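Removed from the display is one protein chain of the complex; every other protein chain stays in position.
And now, chain A:
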Amino acid sequence: MKTKYVHDFKVLELRIKEDSVNPHTIYFKEHSVRDHTKDQPSGRTLFILNVPPYADEKGIANAFSNAGIIESVQFSTKPNAAVAVLNQFIKEILNPSFKMCYLVFKKVSDLDKALTLSELNPMNSNGHHISVGLKKWTKEYNDSVLMPKDLKSYIDTYMKNYDENVAKALDKDKNLEQEDDEGWITVTKKGKVNSFARTEKVENKILAKEEKKRGRKELKNFYTFQIRESKMKHIVALRQKFEEDKCKIAQIKQSRRFKPF
């Protein structure tokens, strides 16, 4: 197979099976950014583009198994996306789509080796078979059915965790209210000093109240010019309605709706 370089990406075909006829082309290079995170260490991480929707971690690992030992495989839909918040009660099911991949090798030399590969192994090798189609749906269905006691214990542990966390946060707040070394006291929601909740709703309410106060101070129907103006306003309203209707008519006219026959 011919190996091509595009920009600084290396181009190779990624097959799912040994006998795949029309495989997708993947593009990869060494992952190099200014700040490397812990899971994507500098020098050992391969950045891969255009990974097909059905590919899984094991499959990608299989594909690069000739290069060396692989430490981890991470998928992401956007480059440098922050890792999703963990500890969700209901695990989100990701819909399959094209994605990017960060492949971390055990050794730096393996990465160099990967960049010189001329062919990738098929993803379904080493006894691995990517779960797709009917098999996948069947498995997902079967996994979703839980024994009641399993569900119960899952809920219980989760709630216990949550309660502990809440209690901890409360404690922390309380501690903040204590005078610190330099004599400062942090004011919190829970403390003795009442502060309003900082939400959008509350802010809007306060603004509306101010507006109303200002409005009450004004006299609306006192001076002659005000009365004159209110009369004029009535005519203007009528006119405005008329104009609007005229616009509507023009619109209908344009669509030739006035030909009855």
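As a convention for this text, a contact is a pair of C-beta atoms (placed from the backbone, for glycine too) under 8 Å apart; a residue touches a chain by one contact, two chains touch by 3 or more; residues count from 1.
What we mean here is this: contacts and distances are computed from a predicted model.
Enquirer: From the names "UBC core domain-containing protein", "Homeobox-leucine zipper protein ATHB-9", "Trafficking protein particle complex subunit BET3" or "Nucleolar protein 6", which one matches the UniProt record for the unseen chain?
Expert: "Nucleolar protein 6"
Enquirer: Considering the complete complex, identify which of A:L151, A:A167, A:L207 or A:I227 is in touch with the unshown chain.
Expert: A:L151
Enquirer: Which listed residue, A:D35, A:E182 or A:E200, touches the chain dropped from view?
Expert: Touches the omitted chain: A:E200.
Enquirer: Quickly run down the residues of chain A that touch the omitted chain.
Expert: 4, 6-7, 9, 11, 16, 20-25, 27, 49-50, 52-54, 78-79, 87-90, 95-98, 100, 132-135, 137-139, 141-142, 144-148, 151-152, 155, 158-159, 162, 197-201, 203, 232, 235-236, 238-243, 245-246, 248-249, 251-253, 255, 257-261
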